[in-house]
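Yeah, one chain of the complex is gone here, protein chain that is, but the others are all in their spots.
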Amino acid sequence: MSDSKAAGKTRRELFEQRQRRRSTAIAATSTLLVLLAVIIFVPMTPGWEKVQKSFFNGAVLAKTFPKLIEAFKLNIMIFLWSAPLIAVLGLLVALARDAKSPALFPLKILSAAFTDVFRGVPVILTVYLIGFGIPGLGLPRPWNSPYIWGSLALILTYSAYVAEIFRAGIDSVHPSQRSAALSLGLSERQVMRDIVLPQAVRNVVPSQMNMLIALQKDVSLLSFIGPVEIFRQAGVYKSLMANFTPYVGAAIIFLVVTIPATRYADFLLARQSRQRS
Amino acid sequence: MIKQTIFAAVSAALTASTAIAGGHCAAGKTLTDGKLTVATGNPAYFPWVLDDAPESGNGFEAAVVYAVAEEMGFAAADVAWVRSSFDEAIQPGAKNFDFNIQQYSITPERDEIVDFSAPYFTAPMAVLVGPGAVDTKATMEALKGLQWGASGSHTSVQKLMNDILPTKDLLLYGDNADINAAISANQIDAALFDLPTALFLSAVMIEGSKVIGQFAADESQGGDQFGMLLEDGNPLKVCIDDALAEMTSNGTLAAIEATWLQDTTGVPLIK
Partner (left out) sequence: MAKLELRNVVKRFGDVVVCNGINLDIEQGQMVCLIGASGAGKSTLLRCINLLEPTEDGEILLDGKDIAVPGIDPQAARKKIGMVFQNFNLFPHMTALQNVMLAPRRVYKQSRSELEADVTQLFIRFGLADRMQNYPDQLSGGQQQRVAIIRALAMRPEVMLFDEITSALDPQLVGEVLDVLLKLKLEGMTMVLATHEMQFARQAADKICFLKNGIIVEEGPPQQIFNSPKQAATKEFLSRALK
């Protein structure tokens, strides 16, 4: 058997190299053509100049960007204190729904109702009802703060979704794991805690990442009840300058955060699929 | 005979031209020929529009519209109303109204994107406080310590950030209804409104609230002059301005103001 790494490529390698070069050339050309078409033809549309002035105004973007980033820090903070609470509450609700003991039945019903209600009502409604409604009952400051109740609205809503994902994760752990654990003499609680939950949580990390990304965006809904986060700040600029570019600026800032997060979530999902197959 | 004919012809021509003169300016400049399409807010509030029914002509802005329409030669039946949000008004592109009237403050920045008519009202800004702060004195110092709220799209934000400089961060809301909710929930102490709106809110909408002071009209920066909003470059602006000028000089505008807007005495000036 001769050394296959001897000088010169194999017939197949040469063929594939030609194919690759051809595909790259075609891809590059078509991309360039599409880009050129957009760059040349879009500005030719009658309304382009007005649209550009209103939505893609460089001067406005530069002027408003610093304060938008400032405001975004509030979005991040709200996210950071809500996310852990959502994870904990979501897990508790998921466990409550699977409760087997009859003494825990009310808890089981309650958590089923919880997930139905908070997944069924649009988040913005929940934010309004809880963010204004509960403080309206007469709580003293600072307990009636929109930060507290708005965050709570987000926490309740997202826990419902997260709980269902955890439940799916728990169900996805093969029953044979439970059989094996029980036959070793472990109690149901020990089986859940040491065998099922660790695997369940690991299984649903990619799905939960998607929830986290959605949460980061929905933090903006708190803008309706007072906090000046990025969406509201962009709105202030919009009214002040009668220009929509600040919204585009806000979108860019969001993308800087969410795109890496989405790519990471995709990576986790792909890795999980590979491990399963 | 010829004299009579000439007289008849001339008066007919004069009458005709007067009739046309009224519609002459606006002819061909409206969305629909012969009709005037006016936009206002959704809902439209007291005292600008009564019962959210601008067609009734009741309310300061509703009345101004019908007066301007008449001045321009449109019959009341030729006025059609549509509703809009602030965004619809300022976004580029064709509008579905000839002009939009909902307490828009005229600012230079806005003027670059849209056109405003001449001002039809100058409103002082007033401070509305919730039940927990009714004892606040009408001084700039006292105002600084309050928890302020404002509508994010309103020019009052500028006044707060540039003049009042509150010590606590602002809470901003989408519209007046939400500001009211926040005052009622005791989440904010105070908000700025144009004086007529402030008086209405304290009298009717928010129990225990009070208008504790107003700023002198000329002192208000960022324009407390309300103008009707038109698409940038709309030729109808000239006609509206002419109509408003006529209404100002012949006292119609002042009369409308007297009818629909309350007396502003009793509210102290902020020192």
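Per-chain residue numbering starts at 1, and chain names A and B are given in the order in which the chains are listed.
By definition in this document, a residue touches a chain if its C-beta (ideal position, glycine included) is under 8 Å from a C-beta of that chain, and two chains touch if they have at least 3 such contacts.
Computed from a prediction, not measured in an experiment: that's the story for all the values here.
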**OP:** Please identify which of the visible chains the hidden chain touches across the whole complex.
**Re:** A
Subject >> Residue among A:P106, A:P122, A:P198 or A:P260 touching the omitted chain >> reply: A:P198
Original post:
In the complete assembly, which of A:L85, A:L186 or A:A261 touches the absent chain?
Top reply: A:L186
Subject >> Residue numbers in chain A that touch the chain omitted from display >> reply: 176-177, 179-187, 190, 194-195, 198-199, 202
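Here is the rule we go by: only the chains that are shown with their structure count from here on.
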Original post:
chain B touches which residues of chain A in the complex?
Top reply: 47, 50-51, 53-54, 132, 135-136, 138-141, 144-146, 223-228, 232, 235-236, 238-244
Subject >> Residue ranges of chain B touching chain A (in the complex, touch as defined) >> reply: 86-87, 90-93, 107, 109-110, 112-114, 149, 152-155, 157-158, 169-174, 178, 181-182, 184-188
